[in-house]
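Pasting a structure below so you can have a look.
In this view, the complex is presented without one of its protein chains, the others remaining in place.
As written, the chain order gives the labels A, B, C and D, with residue 1 at the start of each chain.
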Amino acid sequence: MKFLYDFSILTNSIHQMLAASLSPLWVFIIELVLVGLVFLGFYAILGLFLVYLERRVCAFIQNRLGPNRVGPQGIFQTIADLVKLLFKELFVVRKADKILFNLAPFIVIIASLMAIGAIPYAKGLHAIDLNIGVFYILAVTSLGVVGILLAGWSSNSKYSLLGAMRSGAQIISYELSVGLSLLAVIIFSGSMQLSTIVESQANGWWIFKGHIPAFFAFVIFLIAATAETNRGPFDLAEAESELTAGFHTEYTGIRFAFFFLAEYMNMFLAAALATTVFLGGWMPFHFFDFSGFNYVMDFIPPFVWFFGKTFVVIYIIMLFKWTFPRLRIDQLLTLEWKYLLPLNLLNIIVIAFIVLMGWHF
Amino acid sequence: MVEKREIILGENEPYVINMGPQHPSTHGVLRFELSLKGETVFKVVPHCGYIHRGIEKMCESNTYQQIIHLTDRMDYLSAHPNNEAVSLCVEKALGIEVPERVKVIRTILSELGRLASHQLWWCAFGMDLGALTTFFYGLRDREKILDIFEESFGSRLLHSYICPGGLMNDVHPNFKQRIKDFIPYFRKKLPEYDQLLSGNVIFKERSRGIGMLSLEDAISYGVTGPSGRGSGFSCDIRKSQPYSAYDRVDFKEILFTEGDTYARYRVRIAEMWESMKILEQLVDQIPDGDYTAKMKPIIKLPEGEYYQSVETARGELGVYIVSKGDKFPVRVKFRTPNFSNLFAINHMAVGHKIADLVAISGSLDLVIPDIDR
Amino acid sequence: MSSESLVLFFIIGVVLVGGAVLFSNYFAPKSSNPAKLEPYECGIPVKDGSWIQFNVGYYLFSIIYLVFDVEIVFIYPWGTVMKDVGLTAFIEIVIFFVILGLGLAYAWKKKALTWV
Amino acid sequence: MNPVIKYFSEIVKGVGTLITGMKVTSGYFIRPKEIITQKYPENRDTLIMLERFKGEVVMPHDENNQHACTGCGICEINCPNGSIQILTAKITNAEGKSVRVIDKHIYHLSMCTMCGLCVKTCPSDAIVFAPTFEHAVFDRNKLTLQLNKPGSSIKKGVKE
Partner (left out) sequence: METFDHNALQETLSAMMPGAVFNTNPQFVEAVVPANDLHKFALELKMNSKTQFDYLVCQTGLDKNEELSVVFHLRSTKLNHSCVLKVITSDRINPEFDSVFDIWKSAEFFEREIFDLLGIKFKNHPDLRRLFLEDDFVGYPLRKDFVDNINIVQ
């Protein structure tokens, strides 16, 4: 534990350095700009990398190579795509609702961006650390559905409208399961602050400490989060074999790219949240009292731990998409309302009972 | 600002939506005009003709050898049975008995074509349902068959290989060995298809009880091939009117009586196993001999009307030739399986969701050039 | 620095999307074509508008959702203090869940959960 | 069966089938050796086309720039699309007789469907299929080829 680097030392030292020479207002503005630039860069690079990763992973699953021409192993492929999309014409179809049409990408991006900032990436490395962190993330991510609904409605295309309506019904339904499965850990840890939840896992991750119900909550969270980010097998909003492209049928160029980006960032967000809440965030893996093993684990920086776990979860979510057929809309809702929700309610009671009896570690 | 718009009130107003011709799941340029209520389909009107090339008209100004290369372009996913149908019809009209070697090779080719076609159907069906990985697994295995084709006839898709009287040229010496290599390979890969799709609970939910077609309707609509056999319609021409070497091989006619999408799916998977069984029986028994019967360079069919049907991967392909004793036919009619299969879709899809319509049209295994001709 | 970050991220989002859209608007080539501006319907000219009243199947789910989501908002504060309050909290939540479950069962029974 | 037991056994069975599918896909993910992608332009040197591949129709010429085409026009008659045109010329041969020989064997690659009837029916086996397949050109006219090389003549021993 003692090796874990606290990033708040870094931020504090920057703060003091600036405060020594500048007025408080300027310090504040410069800090804002710094944080903004860091997150802007982080968001863009992560988005590009995730798109590349998805293409490589699905290619390997499908006995293909995937992008391999632009740059070594094709890592610049998505950048090339981004440049191409930037130089594509943006147009709005006839009779579309122009204001809402233009507004939709803003909403989906802002929703995902605001949530990304609340994730603790390492000790002391988070932009927003509210004491109702989990709540905040749930609130912000559900904004994304507004963007999708607006996009589908304003396009004046029948396919878009169907896609938007589907995604509306889908996302609000799965919101419940996401909330309830996160509640499991909140009961365990007794806090909604994400950094506190991570700290509470220093002696073991909740997925292990919470016995089977915690694991169960994790599985439900994974399913529900996959559904909420509109990824296969729950990608009904853009089901390409039924609705061609669903809600973003009429979007071109960079506007389309933002929907694409937001989808990937939401996937990252889901994985990061699962990591933070269930898999110990940036905490290293400790195996009971094998101090030698634990000592070695501590050497791996928390940053690596966090992203390692996140990418494992991302891989699982990708595997879902590339393995399963898509559900139908009524089956999707049946799954939520008749399976996940009742089971989740039961699970919460079981967890409450475990906490009451103090059976968890 | 949102301009004022007239909003159509009333729930019973149909929401008309066009699916196709530029749609990923119509497998070509087919157009469905759907009337929707919410997401439920209550009428499907298929529109075809987007790639109508007038093959039947073109046949009237081509000699019988030249017709062969046009038939390739109907059901291009398994071109051999199309060629075979015309060849058999011409041979029947002329009263020619083709050598045994030709018969066996034709049967092998038909079965290979059926396998290749069913593999591609499996890929595309999985993709219709949203499982994109199936597409690549199926194509990977199909590639092996196409390699066999390429080695012997020089083309992978449109072979024009079977011609009246026999074959265009003899098969490649490696032909036998390649098939022998392929069968164990595919026997290993086929269970994967089941693990990936057939057993999957989502897939079962998506396909069971969807697109019911009763036996009476199947017969009345003339739905043949695996689609018809999924409804219990015993329509396998290979069994009922054996041609080439089908009378001497042992295979089962796959019949399922449920009549839903899942039954049609299982018929095709089972047919792949049967095809491999046929291949195994025949591959060692290719007799030596000539690859073609003695034919005149210009074929003149005696006056009369001739009908021959064969079993393609999609159903019964009938060739009806009317001749006046000339080197050109008076009329050639192709009774293509997909034409009849397609028009049962309205009957099957009503009351289901859009997503089910995609599954149903996928399970019918439509090839659009075969409909339009 | 915490709550002001919310504004910050909002601004980042606006800058990211707005900047890219402006860039694209300025640099991307433009061409006009009446067919290009048609909404996509698989290459067929669109009949009627797409904005009509839609099936209530979607609407019913949002109503049920609203009920449940409000309940979940209530459960969250309970979750945080569950450890400290103990048995009383447990009994309360069991009662609460029984009522919720009855609500779900009612909706289930009334076939509100089947898609129309 | 008890509906409660059925409810839960359905879930367990369903999840089981899902895991079976995921085993297959992740199995391929960790076995990159089974990747079948060919890197086409890079492997051009090692790429071997099968000998019978029908890429285009060519007329083989021997080292004396001689071919076997008599200009009989059977391939032209047999071609279903009219992608072959035979232009003949009358020349005087060594014995002083005026004979008909091939002037230009025009082949429209853009119209050819590779049905193989011309190659099959050629009485002197003058034309064959070549396994070349890179036919992309920027001008459609370049797809109209003359199969007999300029200045070529007919081989001795090919009967008229």
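Simple rule for what comes next: a residue touches a chain if its C-beta (ideal position, glycine included) is under 8 Å from a C-beta of that chain, and two chains touch if they have at least 3 such contacts.
Please read all numbers here as calculations on a predicted model, not as lab measurements.
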Neighbouring displayed chains - absent chain, whole complex: B
Residue touching the undisplayed chain, where the options are B:Glu111, B:Glu205, B:Asp356 or B:Asp372: B:Asp372
From B:Glu143, B:Asp217, B:Glu258 or B:Asp290, residue that would touch the chain that is not displayed: B:Asp217
Touch list for chain B against the chain that is not drawn: 48-49, 52, 54, 56-57, 61, 92, 217, 219-222, 233-235, 240-242, 247, 304-307, 309, 316, 318, 320, 322, 330-331, 333, 335, 339-340, 343-344, 347, 372
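Everything that follows uses one rule, which is that only the chains that are shown with their structure count from here on.
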Comparison of A-B and B-C (more C-beta pairs in contact): A-B
Innermost chain by mean C-alpha position: B
Centre-of-Cα separation between chain B and chain A, whole angstrom: 45
Distance between chain centroids, defined by C-alpha means - chain B, chain D (Å): 24
Averaged-CA centre spacing for the pair chain D and chain C, given as whole angstrom: 55
Residue list for chain D, restricted to those that touch at least two other chains: 18, 21, 24-25, 36
In chain B, residues with contacts to at least two other chains: 15, 17, 23, 39, 133, 140, 196-197, 200, 202
Each pair of chains that touches, named by its two labels: A-B, A-C, A-D, B-C, B-D
Interface residues, chain A side, partner chain C - complex: 28, 31-32, 35-36, 39-40, 43-44, 86-96, 102, 105-106, 109-110, 113-114, 116-117, 127-130, 134-135, 153, 155-161, 165, 168-169, 172-173, 175-176, 179-180, 183, 186-187, 190-192, 244, 249-250, 253-255, 257-258, 329-330, 333-334, 337-338, 341-342, 345, 348-349, 352-353, 355-356
Chain D to chain A touching residues, read off their complex: 11, 18, 21-22, 24-26, 28-29, 32, 34-37, 39
Of all residues in chain A, those that touch chain B in their complex: 58, 61-64, 97, 99, 158-159, 162, 166, 232-233, 235-236, 239-244, 321-331
